[in-house]
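What follows is one structure encoded as C-alpha cells, with my remarks underneath.
Yeah, one chain of the complex is gone here, protein chain that is, but the others are all in their spots.
By letter and in written order, the chains are A, B and C; residue numbering begins at 1 in each of them.
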Amino acid sequence: MSVSIERLDVRRIRSDFPILGREVHGHALRYLDNAATTQKPRAVLDALRDYYERHNSNVHRGVHTLAQEATEAYEGVRTRLGRFLGGVEPRGIVFTRNTTEAINLVARSIVEPRIGSGDEILLTEMEHHSNLVPWIQLAKRTGARLRHVPITEDGRLDLDAFDDLLTDRTKLVAFAHASNVLGTINPVERIAERARAKGALTLLDAAQSIPHMPVDARELGVDLLAASAHKMLGPTGVGFLWGRPELLEEAEPMLGGGEMILEVHLDRATWADLPQKLEAGTPNVGDVVAFGAALNYLEAAGLAAIRAHEVELTGYALERLRSLENLRVYGPEDPEHRSGVISFYDETIHPHDLATMLDLRGIAIRAGHHCAQPLMRRLGVPATSRASFYLYNERADVDALVEGLEEARSYFG
Amino acid sequence: MSVSIERLDVRRIRSDFPILGREVHGHALRYLDNAATTQKPRAVLDALRDYYERHNSNVHRGVHTLAQEATEAYEGVRTRLGRFLGGVEPRGIVFTRNTTEAINLVARSIVEPRIGSGDEILLTEMEHHSNLVPWIQLAKRTGARLRHVPITEDGRLDLDAFDDLLTDRTKLVAFAHASNVLGTINPVERIAERARAKGALTLLDAAQSIPHMPVDARELGVDLLAASAHKMLGPTGVGFLWGRPELLEEAEPMLGGGEMILEVHLDRATWADLPQKLEAGTPNVGDVVAFGAALNYLEAAGLAAIRAHEVELTGYALERLRSLENLRVYGPEDPEHRSGVISFYDETIHPHDLATMLDLRGIAIRAGHHCAQPLMRRLGVPATSRASFYLYNERADVDALVEGLEEARSYFG
Amino acid sequence: MDRSFGQLDDLYREVVLDHYRSPRGRDPISEPACRHEGVNPLCGDEVELAVRLEEDRIADVQLRTRGCAISVASGSMLAEMLPGMTLDEVGRLGDRFREILHGSNGDGTDDEEDLGDLEALRGVSQFPVRIKCALLPWVTLREAIRACKEGLRSPERATSTEEDSP
Partner (left out) sequence: MDRSFGQLDDLYREVVLDHYRSPRGRDPISEPACRHEGVNPLCGDEVELAVRLEEDRIADVQLRTRGCAISVASGSMLAEMLPGMTLDEVGRLGDRFREILHGSNGDGTDDEEDLGDLEALRGVSQFPVRIKCALLPWVTLREAIRACKEGLRSPERATSTEEDSP
C-alpha cells in the first residue's frame, strides 16, 4: 500500500495521559501491559466527569431534560461505534461489561437455541479463556462437541487443519482476531469465508485487534464480533457485541429485567426491539459516554497511524529480544503479521521474578498464563513474560525493557 | 426509639453535588427522580478520576505496582461493602453491572440447578420487572411455577395471602425491600423467617432500600440480596449480589471466562474460589473503586440521618399532596412505613404531560410504568407520576412540585 | 418563580388543548372497517383505530386514544381532517407532518401540504421524546390501511415502534 499515513506525535500523545507522568519505585512509569488494559487520555476522563456533573440520569423512558440528554449521549455512542466499526447499524450493537460477557451472550442467546448434541463448535488452541470457558459450559449443557484448530511452530493457525476440522457438523467458528499471547493476527476473511460456505456462524474475538488497527466489521465477513472498551482507551465496565441484526433479532435474551421488555405480565413477557432487548437493567451510561470520547481520540490519532507505529515498535523490540541468547520469543517473525504483543521465556529466570525486577525499574509487564492455559501447555511452559504496546509507547520503553531483562539475567544467571 | 440522630446539613450536602448547580429551562434543577438513579457527589467523581490518573491497571494476577494497587483498591471496596452491609464476609459479595444482573445471576446460578417442574417461586405483585422477568424466563426453561403475593388497598403485601401461598413447593421467595412505585417498606424479617421455616431460599431486591436506610444483611435473615451502586451515589455500571457463602459456593457460574477459573483445559475447566468464580472477565474496576467513595460518603452522612430526613420530607410531601382534590396518592399512609418514593395519579392530566410541564420548571420527576407494568394493571392506571427523594432534597423541592402540579391542573383542567 | 407559560404554550397551543378536551372521531363507524391497535412503547399508551375506505379514499375514521394530550390531540386532528382524502393525499400529509415534527421548515414552495390544525403541533419538535406521541395515531393508521390492503378485517394488536428521531 502506498497510502501516506501520518506519523504519530508520540510525545504529544503521552502528554494526554496523566498516569504516564507517574513514578513507580522512583522511576518513570513504563507501561507495557496494554494487552491487559490500556491507560486513559484526559479527554476520556473529562467526558466521564462532564456526564456526571451535567447530564447524569437514567436513560430511556424519561421525559425530563436530564433523561433526554443522558439517552441522547448514550445512544449517540452506539451510533458513533457503528461508524467506528465501518458503518454498521447501531441496532446491531449491544453494550456489555466486557468481551467476556459479550461472548457469553452469544453462547446463551444465539448459539444455545440452535445447537444440539452431535453439533460442533470450532475454536483454536490460541484462545483466551473468555473464548474457551463459555463453550465448555455450553457443551456441558447441550452435548455439543468442541474442536480446536492447532497452531504451527511459529504460532499461526494451521489452516489445513482448519479446513479439515470445518465440517457440516460445525455450527460456529469462534476465534481471536489477534492472539493476546503470540501476537499472531489471524486471517479472518479466509476463515469467515470457508465457515460461511459450510453454513457455520462466525464469532470474532476482536479484543486485541480493534484497539490497534482499522477494523471493518462487515468487510471481515464475520457474523458476530466482541471487544472491550478498557483495552481501547475507554473505561472499565464497557464491552460490546456487534452482530448481524437478523441474528440478534432471533436471539433469546440472556438477562431479563427493566429496559429490555415491551410488555410484562406476571406470568409472561414480550421483548423490546433491538438493541434494548439484549440490554437488561440500567446500563453503564457514564462509561459508555466516556467510551465515545475514547473512540474520538483513537480516530483523531488515526487507526492506521497507530498500527504503523506499533508495527515499527514491535519490529524494533523483536530485533532486540532476538539478539539475546537462550531467550524464546513466540509468534510469527514478521511484525506485519502480528500485533504489538510479545511473549518470551527465559529458562534461567521465572517470569514472575522478572516482572518483579522490572517493576522495581518502573517497567510494567505481565507474567503468567495470560488467561490462556491451554496455549501455555502447547508451548510447554508454565507461564511467559509479556510486553504489549500501544500508541503512547516509544523506543525508550523497549530499551528499558531489554536492559532490565539483561540485568535480571545476570542477577539470577 | 430514642437514639439521637444528627440532622443532615442539607445545604452543605447540596454543595457536594455539582449537578445540583445546573439550570434546566432557566430554572434551578430540582431532581426528584432518585428512584431511577441518584446524583454523584464530588468525592465519587474525584475517586474515579484519581483511579484512572494514578492506579489504573487490570486486577488480579498482575505483579507490577499498578496491578497491585488496582487489585487492592478493588478488593478493598468489597471489604468496605461487607462492613456497610453490617459485617458480612467479602467473599459473599459479587460485583455485577446492576441489580438486574444480580437477580439474573441468582436465577441462573443458584435457583436453576435446584428447581424443577412442580416447584414454585413466590414473588409479589409489586415487583420491578427486574424481579419478574428473570423468573418468567426461568419458569419457561424449567417448568417451575410462579406465584405472586397480592397487595392490599393501601399498597402493602397481603401477609395472610403470603402465608397461604408459601408451601412446601416454594423453593424461593424473591421480593423487594421497598417498592419503587408505592414506597412501601416490606416486613423482610417476618417474610424471611416464614420462608426459612418452609425451607425456601429468600432473595431480597434491596435496590430501593439500601441507599436510604441502615440495612444489616444478616439481621434481615435473607439468603441473598441485590442492589445497584448508581442508586446510592455511586457510578452506573456497578451492582452487587450478596449471598451466604455456602450458597454461592455451590453456584454454577452464569458467565465463563478469565478471572473466574482455576484450571482450564480445552475441554474442561475448574472454577476459582469465591468471589472470583462468579466474576468473569475484566471487572468494572474504576467504578467499583468510585463506589467505595460513595459508601464512605453515605456513612459519613449517616444512614439513620438520611432515613430520618427522608421520612420527614415524605411526610411533608404526602400532607401537601393529600390536600389536593381528586389526586390519588398511592402506598401506606404513615411515612414511617414507606421510603421516599411517592406515586400519584390525576385523572385530568396525563403523567407524561405533567412531567413535561414540570421539566419546563426545572423539576425532574418520572412518569410511566416505572418498570412495574403488572402493578400498574393492579392499580388500574396506565402510568403514574412519581417523585422520589434523597439526602440532597429539601422542602423547597416539594413546594415546587406541588405548585407545578397545581399549575398543570389549572392549565389542563 | 417565572410564571409565563412561554415554552409550555408552544407545546400545548389552544387548539391542541381543545382537541384534547373534546376529541373528534369517537363515533363508531359502519363496517367493513380495518382496525389496528397501536402502542407507544415509551409509555404504554394505546390507540385503537378503525378506518373505512371507499376505493382509494378514506370514508371514515374512528379512534380511541388512551394517552397524553399530544397523542389525543394528534389523533383527533387526524379524525377530523382525513375523511374524504385520497390515500395519496394522506401519505403526503403524513410525510409533511413528520417533517415538521423533526424540525424541518419545508422548502417554502407553494405546493406544500396545508397542515390545518396539525400546524399547532409544530411545537412538539422542541420536545424530542414527545414526537412519538404525536406520531402514534399516524403509525396506527398506516398499519390499519396496510391491513385493509392485505384483506385483513379483524383487529390486530401491534406496536408502534416508529423511531422518534431520524
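Keep in mind that, in the parts below, contacts are C-beta pairs under 8 Å (C-beta built on N, C-alpha and C of every residue); 3 or more make two chains touch, one makes a residue touch a chain.
Since this is a predicted model, take the numbers as computed values, not measurements.
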Could you list, sorted by label, every displayed chain in contact with the chain left out? A, B
Of B:13, B:63 or B:77, which sits in contact with the chain we cannot see? B:63
Across A:7, A:25 or A:322, the one contacting the chain not displayed is A:25
If the hidden chain were put back, which of A:156, A:361 or A:409 would touch it? A:361
Missing-chain contact, candidates B:273, B:299 or B:406, resolves to B:273
In the complete complex, which positions of chain B touch the hidden chain? 61-63, 67-68, 71-72, 262-263, 272-273
I need the residue numbers on chain A that touch the omitted chain, in ascending order. 25-27, 350-353, 356-357, 360-361, 367-369, 373, 376, 382-383, 400, 403, 411-412
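As a convention for this text, only the chains that are shown with their structure count from here on.
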Mapping chain-to-chain touches, which pattern fits: line, ring, star, complete or other? complete
Which two chains have the greatest number of C-beta pairs in contact? A-B
Whole-Å separation of chain centres (CA-atom averages), chain B against chain C: 38
At what distance in angstrom does the C-alpha mean of chain B lie from that of chain A? 32
Touching at least two other chains at once: which residues of chain B meet that condition? 25, 352, 356, 367-368, 373
Chain C residues counted as touching two or more neighbouring chains: 42-44, 130
